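Worksheet for the structure shown next.
Left out: one protein chain. Kept in place: all the others.
Going in written order, the chains are labelled A and B, and every chain counts its residues from 1.
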Amino acid sequence: MPGLLPIDTLLIVACAWLAIGAAGLVAPRNTRFIARTLFPLGALVGIVAGLVALGSLGSPAQTAVLAIGLPDLPFHLRLDNLSAVFVLLLGIVSAGISIYAAGYFRHPGQGGQGTAPGVLCVEYHLFLASMLMVLLADDAYAFMVAWETMALSSFFLVTTDHRHAAIRQAGYLYLLIAHVGAIAILLSFGVMTGGVGGSGDYTFAGMRAQELSPFWGSVAFLLALFGFGAKAGLLPVHVWLPEAHPAAPSPVSALMSGVMLKTAIYGLLRVSFDLVGMTLWWWGVVALAIGLLTALFGVFYATVQSDMKRLLAYSSIENIGLIAVGIGLTLIFHAYAMEALAALALTAVLYHCLAHAGFKSLLFLCTGSVLHATKERSLGKLGGLIGPMPWVAWLALAGVIAGAGLPPLSGFVSEWLLLQGFLFSPGLPHPWLNMVVPVAAAIVALVAALAGFAMVKFYGIIFLGQMREPALKDAHDAGPWERLGLVWLGGLTLLLGVLPGTIILRIDAATQQLLGKGLADRVAENGWWMLAPISPERASYEPLLFLAFIVATLLFGRWLVRRLYHGRVRRSPAWDCGYHFQGPRAQDTAEGFSQPIRRIFEPMFRMERHFPTLRDKEPYYSVKVEDHFWYWLYLPVARAAAWVSTLITHLQGGRIAVYLMYSFVTLILLLLVARP
Amino acid sequence: MNAVIPLSAQLINLFASVILLLAFAMLAQRRVLKLIDLFALQGFTLFLSTLVVAVKTGQSHLYYSAALTLTLKAFLLPWILHRLVRRLHVKGEVEPLINIPTTMLIGIALVMISFNVALPISELSSSIARGTLGIALAVVMLAFLMMITRRKAVTQVVGFLSMENGLFLAATSATYGMPMVVELGIALDVLVGVIILGVFFFQIRDQFDSLDIHHMERLKDN
Partner (left out) sequence: MTFSLSGFLGQLFAIVLALALAPLLTGWVNQCRAWLQNRGAPPLLQPYYMLHKLFHKDVVLAHGASSLFRAAPFVIFGCMVLACAIIPSLSTDLPFAPAADALALVGVFGLARVFIALAGMDIGTSFGTLGGRREMLVGFLAEPALLIVIFTVALIVQSTSVATIVETLAHRDFIIYPSLAFAGVAFTMVSLAENARVPVDNPATHLELTMIHEAMILEYSGRHLALIEWAASLKLYAYSCLGLALFFPWGIAERDNFLALLAAIPLLLLKLGIGGFLLALIETINAKMRIFRAPEFLGTAFLLAVLGMLVKLLLENRV
C-alpha cells in the first residue's frame, strides 16, 4: 500500500477491528461464523498492526488529527517509537490470542451460558481497538476516552459469565479500581497542562512544552504512578487483578494480563520520560520500592494459590513489580544523567513487557485449554494431564521456563539485563543510594527464584503426576485453532529468548527516543547472536549457542548411549514402598506443595486454617490464604465510605422545599466565595 | 582505585570484616558455648587488628592495648564465661525472642543504617582504617540487637562484651585508640562487670531456678 502512512494503516486497523466486532452483531448466536471467520480475521488484522509497527520503528514520529472527537476538541494521534513498540506487542500477542479464541469460543458451554458470542465479539474487538487508540492518543481527551473504553469493554468481558455472583463482584471491584485510577490519571494530565494559570493546552505536545516546578512535576508523577499502577496492578491497588483474571474467559485473561497491563506501563513511561519533562532521583526510589514490594508480594502469593488462574494472576503482579523496578532504576540513572545505563535498564523494561506479554498469554491460554478439557480450575483436582494433552503440556513448559526467568527463553533475557543494570548502581553519585540500590538486586534475585517455585508448582501439579480425579482420563488435547494460537505464542517466547540482539536492535528506537541514547551500537558491534550490552569482556550472553549446546549434548548423548550400550525400556508399576494402597492422593496437593513457603513466610499471609484433631469424625484440613491489604486498607476505606454515606443520608428529609433550600444555600455560598 | 590501599589497611579491613562476620555468626548461633567460642574468636581478631594498627603507626600504647585485648577478651573472659556456664548448668539452646532469620534481616538493616551514619564521620577521620568505623558501629548495633532478642542472661553478657569489642574497634580505627588510662579503666570495668554479673547469675538462679530473664518481670512493684 504505497503512500499510506503507518499511522493511517493503524487507524484502518482500529476501524477494521471495530467493523469485525460490529459484524458479530449480524448473527449474534451463530457461534460458527463468529469463531471461525471473525476471530481469525481479527488475528490477521492484529498481525498487520504488528508488522506496521515493526516497520515504523526507527522512523520519525507521525501525527494525525481526527475530525471526530468532542466539539472543537479534535482527537490528536501520534505514532512514535515508544507507541510503536507497544503496538507491536499488542498486534503480535493479540494475533495469537485471537487465533486461539477462534477455537476456544467454539465450545457451546462458554457462549451459551453468559453473553452471546456476537456480543462477546463486539466487546473483544472494541477492547483491542481501544487499546490501540490508547497507544496512539496524543492528547488527554483522546487518551482518556480510549482508556475508559478499554476499561469498560474489559469490564464486560470479565463479566461474560455474569450469572455467577462472584464474577459480578470481581467485575465491579475491577471497575471501581479502574475508575479511581482513571481519576488519578486525569488529575495528572491536569497538573501537566499547568493547572490554573497554565496554558490549558490538553495535547501531549502542549504538556511537553509546559514548564513545571519540581513540586508540581512530582505531583504529576505520583498521580500517574498511582493511576497507571492501579491498572497495572502495583501495590496497594492490585486487589482487582487476582479477582478479575480468573473470572474472565481465558483468552480475555490472556489479553488483559498480556497486553492491557502493558498499556498501563506504556502510560507510565509516556508520562515519566516524555511528558513531565524532568526527573527527580527520588521518583526512581519510590518506583523501585513499590516495584520491589509488589514483586515480592506477587510471588509470595503466587506460590500459595490453589486456583491455577489466580496463581498466574499473582505471577502477573510479580512481573509488573519487576517492570516497575526497572522503571525505577531507569529513573534513578536518568536523574543523574547516566543515560547509557538508563538505556540498559529501560531496555530491560521494554524487553520484559514483550516477554511477559508472550509467556503469560501463553500460560493463560493453556489454563483455558485445561479448563475446557477438564471443567476444573482448582489445582487440587488436576494432575497428569501431560498424557492426554501433550501439545498443551509441552507448550506450557515453554511458558513456565520463561516465567521462571530461566535461560534460554524470554523471561531470562530481561532479568539478565535488569541485573546487569543493577551491577552499575554502585557508581551512582549519591552517598547512600549507591549502597541501597544494589541490595535491591538481592531482592530481585529472590523474586526470580521464588517465581521458579511457583512455576514448578503450577506445571507439576497440573500436568505431571497421577490424575487426581478419575474424570481427567477423558480430557482431550486442544483443537487445531487453539494449538495454532499456543504455538504462535510459544514461538514468540522462543524467539524473544534466543534472538535478544536482533530484537533489541528493533526496540532500541524507543529507548533512544526517551533517553537520547540506546544500546543499538554496542549490540550491533558484537553480532546478532551475542548480547553484550556493554562489552563482551564485561558481560555476554549468547542464548542461541546456549540452546544449541544443550540440544546438541542431548542428542549426541542419546545417540552415544544407544550406540555404546542399548536403548531397552521396560515398563513396570512405580515403587510403592511395599504399600499397595497408594493412589493419586498420596501426591502433594497444591496446598502441600506450598506449605514450606507458608511456613517460612508466615507473617506475609493472612491465613485461616483448620487442622484435624484426633476426635474428628470426619477429619479434614483446610487453609485459606487471604490478602492482608483487604483488612489493612480496603475494608477500613469501605467502612469509612459507609460511615460518610450514613451521615449524608441525614440530609435526605424527603421534603422538596428542603432540597430546594440546599440548592439555594449552595448557590449563595458559591456566589460569595467565587467572587473575583 | 583499589591499588593505592596499603597492605596494612587491607588487613585491617579484612579483620574488621571478620569481626562483623563473627558478630553475625553470634546473632545466628543457638548454642551458648559456641557463642562464647565465637566471642573469643572475635576478641582474637580484634587483637590482630589492633596489632596491625600498632605495627603500622608504631604507637607503643597500642601494643599494650593489643596485649590487653588478647589476654582479656580472647582468653580470660571466655574462660570465665565457660566456667560460669558449666557451673550454672546452662543447657542447650539460646532461646531467641524473635526467630533467627528475622533477627538477621533486622541485622542487615542495622548494618546499612550504621554504614550510612558512619559515612560522614569517617570522611573526617584521617586514620588509615577509617572505613572500618561503619563496621565498628555495626558491630555495636548487632551486639545491642543480640542483647534485646535473647532471653538467657548469659547471652546478654556476651552481647554486652561484644558491644565493647565494637567500641574498641571504633576507637582504634578512628583515632588510633583511646588514651591508655581510659582503656585500662574500661578493661577493668569490663572484668569487674563480668565478675559481678557472674555473682548475679548465681543469685538469679537461686531465686528463680532459671536464668531466663523473663522471670525478672515479676520483680516489678505491683
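The rule we apply is simple: a residue touches a chain if its C-beta (ideal position, glycine included) is under 8 Å from a C-beta of that chain, and two chains touch if they have at least 3 such contacts.
Computed from a predicted structure; not experimentally measured.
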Legend entry - Which displayed chains the hidden chain touches across the whole complex: A, B
Legend entry - Identified contact with the non-displayed chain, of A:75, A:240 or A:541: A:541
Legend entry - Full-complex contact with the absent chain, from B:33, B:55 or B:100: B:100
Legend entry - Residue, one of A:67, A:337, A:564 or A:614, that touches the chain absent here: A:564
Inset, instruction - Based on the whole complex, identify which of A:291, A:383 or A:501 touches the chain you can't see. - result: A:383
Legend entry - Touch list for subunit A against the chain that is not drawn: 383-384, 386-387, 390, 393, 397, 400-401, 404-407, 412, 416, 419-420, 422-423, 426, 434-435, 438-439, 441-442, 445-446, 448-450, 452-453, 455-457, 459-461, 464-466, 526-527, 530, 532, 536-542, 545-546, 549-554, 557-558, 561, 564-566, 568-577, 582, 584, 586-588, 592-593, 595-597, 599-600
Inset, instruction - Touching the hidden chain in the full complex, which residues of subunit B are there? Just list them. - result: 1-3, 5, 7, 9-11, 13-14, 16-18, 20-21, 24, 28, 100-101, 104-105, 107-108, 111-112, 115, 130-132, 134-135
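The criterion applied here is as follows: only the chains that are shown with their structure count from here on.
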Legend entry - Distance between chain centroids, defined by C-alpha means - subunit A, subunit B (Å): 50
Legend entry - Residues of subunit A that touch subunit B when the two form their complex: 431-432, 435-436, 439, 600
Legend entry - Interfacial residue positions of subunit B with respect to subunit A in the complex: 101, 112, 115-116, 119
